[in-house]
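First the structure, which I've put down as structure tokens, then a few questions once you've had a look.
Omission of a single protein chain aside, the complex is shown with its protein chains in their original locations.
Each chain gets a letter, A, B and C, in the order it is written, and its residues are counted from 1.
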Amino acid sequence: MAQVQLVILFTSVALVVIGLYSAIFIDNIIKKIIGISFIEEGVNLFIVAIGYKAGGVVPILMPGMDTSWFASNAAYPLPFGLVLTSIVIGASTLAVMLALVMVLYRRYGTLSTKVMLADTSKREEYDE
Amino acid sequence: MKIYDQIFNVVKQFRKLFSPGPVTNADVSGSLTAEIFLIVSLVLSAILLRHVNVLLAGIVTLILAILLISNIPLIPKFKIEQEDSLEKMLFYAIVTLGLLATFMYWGGNLV
Amino acid sequence: MNELIPLMVIVPLMAALLISAFSKLNKVTKIFAFVVAICLPLIPLLSNYGLHYFGGYEPILDNVTGMIYHPAITYSFTFLQQIFIGAVGLLTFLVIFIYLTKYKKVSGPYLFLLFLGTAAVTAMMLTDDIFHMFVFFEILALAQVGIVAASSIDYSYEMALKYMVLGSIGSPMMLLGIGFLLALTGSVNVTDIAVAVHNGLVDAASPVFLLSLALIFFGWLYASGMPPFHTIKSGIYSKAEPHGAALLQSFTVISMISIVLIMFRIYASLPIFEVLIVFFSILAMILGVSLALTQTDFRRMIGFLAVGELGFIGLGIGLGTNFSITAGLFQALNEIIITALLFIGFGAIVNATDEVDTRKLGGLLAYHPKVAIMLLIGGLAMAGVPPLSGFQSKLMLVQASLSCGFPEISILAIMVSIATFVVFVKTYYTMFLKPKPNDLDLEGKEVPKAMIFAMGVLLIIVILLGIFPDVVTGGISNFVGGIL
Partner (left out) sequence: MLEIVLSIVIVLSAILALIQKDLLKAAILTGFAGAALALLFQVLLAPDVALTQAIVEGAIVPIFIALAVKKTQRSDG
């Protein structure tokens, strides 16, 4: 029933809030990236919940199904298609971020954001 | 004489802004221009509030002008808040997101 | 010839994939990249205006409600798309030309990223489908990060990672806003959503609709580098190779106007929308220019100036009349070309001196007079000096804000122009006119010929647009009349 969508809504809000919290307050860069990926998961969950229909069926037209019955009972498939793309994009973004972290770790020897991603504009000038 | 001393102190504080390295006269004049530009443009954009309420615009403009002028040099403070560290960027981004969402959800119809 | 419309995206995309697959063959890659780069500005010029439905699914008329639905991803190609895609295509051609002549051994992945970015902005400009735009927006972000990380400048990896982390907050928020719109209307086609909003099927005053505006707006701020993202945007410009930065800023401008036009079509009935855009544009102008005044690294300075100029585009769109939106879009076209000219010109100086700090430079006028003169004209165009193209668009913006009843905005725009002029003159003086420092060694270092050629081409466009602005503004005005 509508209770399902309410539960999903709370879950996705919780995931987004966890992500935003970790973006500000967590110092370790790998954990920060894990936390930020939860934002994307929460958003995906919300979009899937849009297409959900209480008491409906999976939106695949099986042989032998009545078309008009199917049209009024199947879940709305458009959001599902969007989320498929979005999951893959999120994973590739995460992979690129982790690759950059691996390169930067070799230079700094630490995973702390305060050291690794601090202000660089002062450091690069007027040596030599 | 007092305002002259104040401006002189401002120029002294710019040295920290450009350290390490020398401070050239072009840089100092640029920073002074930025200082004046910042004050004038912020006060000028506060006048835009007159489309909401004339009295409010007058009060806000006066308070903003007094605050900004009594707090010079502004540019060093401004620059520290807008440096390249990820912490500050993330902080301001999320604060903006929170303000934007809160304002739009409850106050989007007021304008 | 409407078959050419999808080719505008497919050609650079296929070229990107083929180049990265066959990057071992150096000579073949070079010739292939050059041929594709020539094709990029030509395809939009040859194509006819029209619509393209992917898969051939034509719009469906619903007999019960009398409304038209668009089941296919739709590309619409009009005069506006033509000039902007043409401009980006030309810029891509020049950048790839500079890159191919600069290095003997070309890197396949770098060319892949350049073509991928071009394909992504082209699709964002053409598409009429808000989720399709989001997908290409994410691809564009990945391409931008790649271009920054591929440069050999110090601390470019740090800047790329910062941009990615901020982006992975900005773009899910935009996706959430798109999700709200999808929940309200059941469609991701912008035309369908706009029709639903205008016909009252969606309650325009409902908090969910307003929240979707807030979230998509936040994504737009990230895409365009308005505050609070102005530091990171200027940072990635300064950490990319100069020709890469010239392309990056054009990507930013195009993604900015394509998202804002979609937002305008959906949310124009809300008064708060225009207030938000004007507020953030004024903030971008003030912060961008005042920070540019205090920079000593001239690449960073141009980066902040580019962000400040974006405020003018936003201002034109935020005022909301036909004339002001035309002015804003014309300013966007000018900014793409002028900022690219400045990035390439200052990049030539970096090439010739290996130095980015203005305090260590001086007396370059005697060594590189051609670059100096072209940079001077470019800087004057950006500041808005007649008869160059920046003057025409800024004059239109000032007139538009005066006729809307906002004289303060006109004064502010003129002040920002003057401050831009100050920034430019200060940097120009310290780099070209002041006596040469003793420890600066300039002997035997030449500016690449390809960079001078690229600057010359861009300069001709700047002067032509300044003298004949009607060529562009008439067509843009017709387009704007269509969406108002």
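Remarks
By our rule, a residue touches a chain if its C-beta (ideal position, glycine included) is under 8 Å from a C-beta of that chain, and two chains touch if they have at least 3 such contacts.
This is a predicted model, so every value here is computed, not measured.
Every visible chain touched by the undisplayed chain in the complete complex is listed here: A.
For chain A, the residues touching the chain absent from view are 4, 7-8, 10-11, 14-15, 18, 22, 26, 28, 30-31, 34-35, 37-38, 41, 44-45, 48-49, 51-53, 56-60, 75, 80, 83-84, 87-88, 91, 94-95, 98-99, 101-102, 105, 111.
Definition applied: only the chains that are shown with their structure count from here on.
C-beta contact counts were set side by side for B-C and A-C; B-C has more. Averaged Cα coordinates give chain A a centre that lies 27 Å from the centre of chain C.
Looking at chain B, one finds that residues 21, 83-84, 86, 90, 94, 97 touch two or more other chains.
Residue positions of chain C touching 2 or more other chains: 159, 162, 165, 169, 173, 296, 357.
Looking at the complex, you find that chain C touches chain A at residues 131, 135, 138, 141-142, 145, 149, 154-155, 157-162, 164-165, 167-169, 172-173, 175-176, 179, 182-183, 186-188, 296-297, 300, 357. By the touch criterion stated above, chain C contacts chain B in their complex at residues 159, 162, 165-166, 169-170, 173, 205, 207, 210-211, 213-215, 217-218, 221-222, 227-232, 235, 270-272, 275-276, 282, 285-287, 289-291, 293-294, 296, 357-359, 406, 408-409, 411-412, 415-416, 419, 422-423, 426, 429-430, 434. Chain A meets chain B in the complex at residues 20, 23-24, 113-114, 117-122, 125-126.
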